[in-house]
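Removed: one protein chain of the complex. Kept in place: all other protein chains.
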Amino acid sequence: MVVMNKIVIENLNLQYADGTESLRHINIDIRENAITVLFGPAGGGKSTLLRCLNRLNDLTEVKTVSGRILIDGKDILDPQTDTIVLRRKVGMVFARPVVLPMSIYQNLSYGLELAGEKRSSVLYEAAERSLKLAALWDEVKDRLDDPAIALSGGQQQRLCLARSLAQQPEIILLDEPTSGLDPISTGKVEAALQELKRNYTIILVPHSIQQAARTADYAAFFLQGELVEYGEGSELFTKPKEKRTEDYVTGRFG
Amino acid sequence: MNRHLSQRLGFSLLTMVAVFTVVPIIGVIVYIFIQGSPAISWEFLTVAPRAGMREGGILPAIIGTFYLTIGTAIFSVPLGIAAAVYLSEYSADTRWTRLIRLAIINLAGIPSVVYGLFGLGLFVLFLNFGTSILSASLTLSIMTLPVIISTAEEALRAVPQAFRTVSISLGATRWQTIRRIVLPQALPGILTGVILGLERAAGETAPILFTGAAFFLPRLPGSVFDATMALPYHLFVISTQVPEMPIRIQYGTALVLLVFVLGMNLIATVIRSRARARRQW
Partner (left out) sequence: MKSELTWQEFIITRAIKASGYSAIVFVALIFFFLLREGLPTLGEVPLTTLFSDRWYPIEDYFGILPLITGSLIVTVGAALVAIPFGIGTAIYIAEIAPRWMREILKPLVELLGGLPSVVLGFLGILVFSPWLRVFLDLPTGLTALTGSLLLGGIAVPTVVSVAEDALDTVPRAYREGAWALGATRWQTIWRVTLPAARSGVLTGVMLGVGRAIGETMAVMMVTGNAPVLALTPGSLFSPVRTMTATIAAEMGEVASGSVHYHTLFFIGMMLFLISLAVNVVASAVVFQSKKRAERILS
């Protein structure tokens, strides 16, 4: 089986409007159908990099971006890119569960309705499918019309995961998705990701280094905007090549 | 010990100040209710006046105020909400935006009689609409605009930014996000502001003095180009310019106007508190 690079990032530099430099000379290849973990101390640029991948940075005060981000060979930083289509292809789960102020079902159908889908059979099927993938179906199948805000924190976050799956993206970005969740919910999310990686390219910013070690097929260590080291998860956490990586992984700083 | 004594004195003083401010409010409302209720009857509310306004009812004035309020709503509500959407969702902090905000603050501060002058100059004379419901409504609309824009913008900004981010990340355009999430969630707040703005417009006299209000009208207005009677103007004239005006009718008219205005206030308050209870965020 040929392992493909889903995302190729070439020499990405990003600077915010207030002058703080956030990403410097990032070069990284993200493998398809695997979990790639971006880890490192706060301020390393990991979230910024995630937001580049679905052009969500367009909404913030970014001053300059240079370099290329190729998804399936096409540069998404090109101004001609259709960002709407891109964001359907690249789903995102945020750190705090943000459920839309609607019912559970409507949260799931929202994305498809944006695209113009009106057939309720299609919407329902999508809702069921994504809830099952997020391991939430059994818990909510009888109350799809309840307001989503009534769910517990862990359930809400899995709903957000399901919501991002409803449009059948190819890539899923997760920015500290379990940071507010209890260990059981965290476990459910991590288990769901292990299932999902068979068909989706997953990029995860973990909230602890333990989570990074648990879930990573590939791992990238970011420090203050620079990519320090990148390799297979099994090696990076046990036999890191760079001293800085080793210091962080062993807890000498953080 | 001295500190605590001065605190006690100070608190008592301020309490008295507050009482002295609040009691007259209640007093005014209660007094008008007491004095005005004897005049209220089915006839008073549904029949036109007779004998130079000294007998009969005030139906045309009630209907006139109703027309003017609706007319004001038609012009000011869509424009005001759209402007609020622009300020909240589209504008950046540029010089032009600051100019817009300054303009809004200014519109809010212009004396109501100056609006009347403006309405006279532009709508009645220059555009030749004459003294009419149309002129008066347009004048009142511009006056009400700043209130609607401010409250609507506040309601829109209160909607959590996270919703917009999530919506965009799912592939929505800015307008889709506004239409599907932001506006519906802000609607109760916007509605409250609209009602409070219209309540003010309904009670204003000076802007309609030379633009649409009339006192002796033989018939109800037939089109928007007709002048109309209106409650605030009616009250003004019967209390200052009509000799031998029965006091009972004056109080009755004041009461009807008060109930109209307080009623709107009550509706706005109810909408506000119900929305707060049902909020999903």
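Order of writing sets the chain letters: A and B. Residues in each chain are counted from 1.
Note that in this section a contact is a pair of C-beta atoms (placed from the backbone, for glycine too) under 8 Å apart; a residue touches a chain by one contact, two chains touch by 3 or more.
In this text, all values refer to a predicted model and were calculated from it rather than measured experimentally.
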item	value
Of B:Val22, B:Leu45, B:Ile74 or B:Ala158, the one touching the omitted chain in the full complex	B:Val22
Selected from B:Leu68, B:Leu145 or B:Val194 as touching the chain missing from the view	B:Leu145
Candidates B:Ala39, B:Ile181, B:Leu209 or B:Ala227 - the one touching the absent chain	B:Leu209
Residues of chain B (touch criterion as defined above) contacting the omitted chain	3-4, 6-7, 10-11, 13-15, 17-18, 20-22, 24-26, 28-29, 31-32, 79, 82-83, 85-87, 90-91, 96, 99-118, 120-122, 125-126, 142, 145-146, 149, 173-176, 196, 199-200, 202-206, 209-210, 232, 235-236, 239-240, 247, 250, 254, 257-258, 261-262, 265, 269
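The rule we apply is simple: only the chains that are shown with their structure count from here on.
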item	value
List of chain B residues in touch with chain A within their complex	160, 162-163, 165-173, 176, 180-181, 185, 279-281
Touch list for chain A against partner chain B, complex	54, 56, 59, 84-85, 87-88, 91-92, 94, 96, 98, 100-102, 110-111, 114-115, 147-149, 160, 163-164, 167
